[in-house]
Every structure is written in C-alpha cells, then in structure tokens.
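The complex is shown incomplete by one protein chain, all other protein chains being positioned as in the whole.
Note that the chains are named A and B in the order they appear, and that numbering of residues resets to 1 at the start of each chain.
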Amino acid sequence: MILEVKNINTYYENIHALKDVSLEVNEGEIVALIGSNGAGKTTTLSTIIGIKKPKSGEIFFMGKNITQTSTHEIVKMGIGLSPEGRLVFPDLTVEENLRVGAYLRKGAEIDKGYEYVYSLFPRLYERKNQASGTLSGGEQQMLAIGRALMNRPKLLMLDEPSLGLAPNLVIMIFKLIKKIRDMGVTILLIEQNANMSLHIADRGYVLETGCVKLADTAANLRNNEAVKKAYLGG
Amino acid sequence: MFVEQLINGLAIGTIYALVAVGYSLVFGILRLVNFTHSSVYTLGAFMVYVGVEYLHLNIFLAILFSLVTTGFAGVMIDKMGLEPLRKKGASKISAMITTIGLSYIIINCLNIAFGSQIIRFPDLFNYGTFKLLGATIAWQQVIIGAVALILLVALSIFINRTRIGLAMRAVQQEPSAAAINGINVNMIISLTFFLGAASAAIAGTLIASYNQYLRSSMGDIVGLKAFAAAVLGGIGSLPGSVLGGLIIGVSESMAVYKLGGSYIDMVAFSLLFLVLLIRPYGILGRKGSTKV
Partner (left out) sequence: MNMKKENKSLYTKAVITIGQLWENPIIKGIILLALALFVYFLPKMATLYFQRIAIMVAFYAIGAYTAVLLTTYRGTNYLVAVILGACLAGAFGALLALSTMRLSGTYVTIVTMAFFYVISSIILNWDSVTKGSVGVLNIPAPNLFGMKLTMKNGGIFYLIMFYAALTILATQLIINSKVGRAIKAVRDDEMAAIMMGINNKKYKIIAYTLAAFFAGLAGTLYGPFMGYINNATFNYDICISALVIVILGGIGTVKGAIIGAIIISPLGELLRGLTTFMKGLPEWMQISQPEQWRFVIYGMIMVIMMRFRPQGILGGQSKLPYKMPKGVERKVMK
C-alpha cells in the first residue's frame, strides 16, 4: 500500500468538509475519486498533500505518517499534484514552469526530467520558450501534469484533468494518464467525468458531502445502479 | 546647473528605485503594501551608525552589520507579525494595519533610543569633484548612484537567473501551485523580506551619507516617494519600479532647477496623479499582475 488515509476530518472554519474519510491506494494502481461538486474531492487531495491539515485522522505514505508534515516535505517524499484549474505560472515560460516542478531536484536529474516530460508531451517541447499564460487550455493541462511529473513522484494526484477540454483532448489526456501509470507512477484521479475515469481506473471511491459512500473496483462501480443513476447518466 | 541637477536626479532616482523595488517585491508576493519598509530603511541607516559609534567597527563592517541586522529585522517582521496572520487566514487589511503598527513601533523605539533630532553621519564617499560638460559633479553622487545601480542589477540577476529567484517568481504568480511543487512558501516570503530590508538598509545608508545626517523621520517622505515610484512604474514589476524611481528622481531635481526647492515634495505625487489618470496600472504595469 503506497497511500493510506485513515478517518480524516477536515474543516474550513466551521464547515465540516471531510467526515471520517478513509481510502487506500496500492502501488501501480489508478484509483478514481468521484463525486459531485462540493463532495470534498479537492479537499481530500489538499489534505493528503498537506495544504489543509486535518483535525483528526492519519495519513500514511509508504508507511510513514505524513499527517502533520509540511507540504514541501511531502512533495519531497514523492507525492505530486496537478491542481484543479491547472494553476500554471502564467508569466513563466513552459520550461521555467517545468523547472519549478523540479525545484527539489539537482543537475542531471532535471535534464532527465525534461526528457521524460517532453517525450510524453512533445507539444510542450515545441512551446518551451512561450509564456505559459498564452497556451491553450489543453496545453496548460499537459503542462500542469508535466510539472508534477518533473519531481518524478511515486504517487501522482490529478485534480479534474479533463475539466473544460474538448472531447478529443479529454480522450488524449486519459490515454496519457494510463501511459504514465504504465511507466510506473501510481495515480489518484479526481474526475467529474465519472464514466471515463471508471474506465481507466482499477478501483474507485464515491464521495458524497464529505463522506465515502462507496468503495469498490471500477468495474463493479460502473455496474452499480446508484452510481449509474447519479454519475454515469442513467 | 542643468547637468549637475540631472546627475543629482539620477543618483537620487536610483536610490528611490532601490527602495521601490523592496515595496514591489513584497507587494508582488503578498499583495500587501508593506508599511514597515520606510522604517526598515531608517533602521538600516541607524544600524550603520550604531556599528560605527557604539561598536567601533570600520565603516564597511558597520554596513555589513547593518545589512545582517536589518535584513534579520525584516524577517522578524514577517515571522512574528505577518506569518501568524497568514496561518489564521486573516484579511489583507489586518496584515496592512499590522505593518503600520510595526512601523510605528520601530520608528518610535528609534526615537526613544536616539532622540528625534538630527545626528551627524559620516560622509562615506567624499572624493571631491570632477568636471563634466562644464559642470562640477561630486564623486559622491556618482558613487551613490553606481552602488544603488549595482545592487539593482545584482537583485535582478538573482531573481531572473537563480533557482531561488525562480521560486520567488513562482510564489508571486501562484502561491498554492508553488507549494505543491515543493517550494517552502514561507521561507521564500521571509527571504523576500530579507532582500527588501537589506536593500532598504543600503538605500538608507547611502542617503544618510549623502545628506551627512540621519534622523528617525528620514524614512517618511522617501518611503512614500519610493512607493509612489513603484506604483508609477507598475507595482509588482521590477523594471517598472526602477523606471518609476528614475522618473521621480529626475523630475524632482528638474523641478528644483526650474522652480526652486520648496515644492519638491509635491512633484512626485502630482506626477503620480497625472500618470494614473492616463494609465491606471502604472507605466509598465499590467491589469492582471496588479489586481488587489
């Protein structure tokens, strides 16, 4: 087990955003986290990576308790996040963005990182000297994922990677996610597009108003009547 | 007379620029007008004075002493005053009022310790004068301008060419994205405060040596003018701050040349009024980078 989240409770001031959320991610898996707006998906990721601290509960990454560890330490240990809304650094060039992604790496490792990311996303190589604020939505998404990969994380968390993209780009992004997994990176995926994500995922969790409602293999979830009705469009 | 005033304006202008850059750095990263900046500038000059008068250091050691202590004071301002507020998620107004309060504490502590009267300060660059285009120019002005310019260049290289500088720019643009890429955001913010404070300390020392005196109120007007310079050039933009500082410095000395000295303090602000009416985001500022 690479990541284990045990009964975390996270609050925004008085709002109880995560209620006893527990989940597990095994090495080499793609795990999908699905749920509607405000279900607590993004909060779960923020809590795992340490931007939000839970009031109670514990988080283990590769056997180490990281509940109270600071974000940059967690990133150093090997968790990467491609955030919701991409959040590329608009005035930095594509290459500089990637360089920030490799902030904790040194020398040759950085060059290897560039190679790795550019081979995954040749489009980024074409635009490497362009300010990233001028990229299209799909390119920015690639950049956000690429930036998270620069640190060679063991666990990559993707927050709504298909949001706002054209259908053909959505398919491309999902193919890439599979490819990244096949290259040995474990993936925790948040999606509103439950259909697609349950197709590439091994297992899935359904979050509703801050609680884990269902946890099963992706195949079972796809065939679950309640899930079908709520998330897969009948 | 014209050439003298021009050189003088450029020298003072680079110092305004140096102070303005400090405002710009902190504003860029926290979207906060750092009111402690002018008092840190004063503190820097006083620390050199303490080094020379009380610790009997030679002048360069005294400047080094001031750089370290003042820079450290800048870090403390952030760590003790502002970081707890960030942790609490307090509003921006709270942070701003905290900086006003801290600045008041610093200045009045200086007042209590040294009095509010004028204190003699050594003239560090008294190397006489030289002739240029028929004008008599003091080496002092040239050196002051040059020192400030070298620092500006060094600062800009640091920000644009180093790994830490890249991290600073990243934090400036998307703090949360910087954090999830392993950047220690609080450390970067503290570093920004250190750089701002250290450069203000140098600027304060240069001005004190230029005037050959220091006093606890020396930062009031300079701080405000430097802030005006930062806004004039487009706050958050380093080249903007430099440009703003130079414009204000030169137009002030031109005003002295044409109108005499009594309205000097109004030049900066009148200029600012005019520029902002035409370009509400400053000369090099952009709408996106200056939203508050």
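General observations
We take it that contacts are C-beta pairs under 8 Å (C-beta built on N, C-alpha and C of every residue); 3 or more make two chains touch, one makes a residue touch a chain.
These numbers were taken from a predicted model, which means no experiment stands behind them.
Within the full complex, the chain left out of the display contacts the shown chains B.
Checked against the full complex, the one of B:Asn108, B:Asn126 or B:Asn160 touching the unshown chain is B:Asn108.
Residue B:Ile97 is the one among B:Leu55, B:Ile97, B:Leu132 or B:Ala154 that touches the chain missing from this view. Seen across the whole complex, the unshown chain contacts subunit B at 27, 30-33, 35, 81, 84-86, 89-98, 100-105, 107-109, 111-112, 116, 175-176, 179, 185, 220, 224, 227-228, 231, 235, 262-263, 265-266, 268-270, 272-273, 276-277, 280-282, 290-292.
The rule is simple: only the chains that are shown with their structure count from here on.
Subunit A and subunit B, compared by their mean Cα positions, are separated by 42 Å. For subunit B in complex with subunit A, the touching residues are 163, 166-167, 169-170, 173-174, 176-184, 288-289.
In the complex of the two chains, the subunit A residues touching subunit B come out as 49, 51, 70-72, 75-76, 80-81, 83, 87-92, 96, 99-101, 103-104, 147-148, 151.
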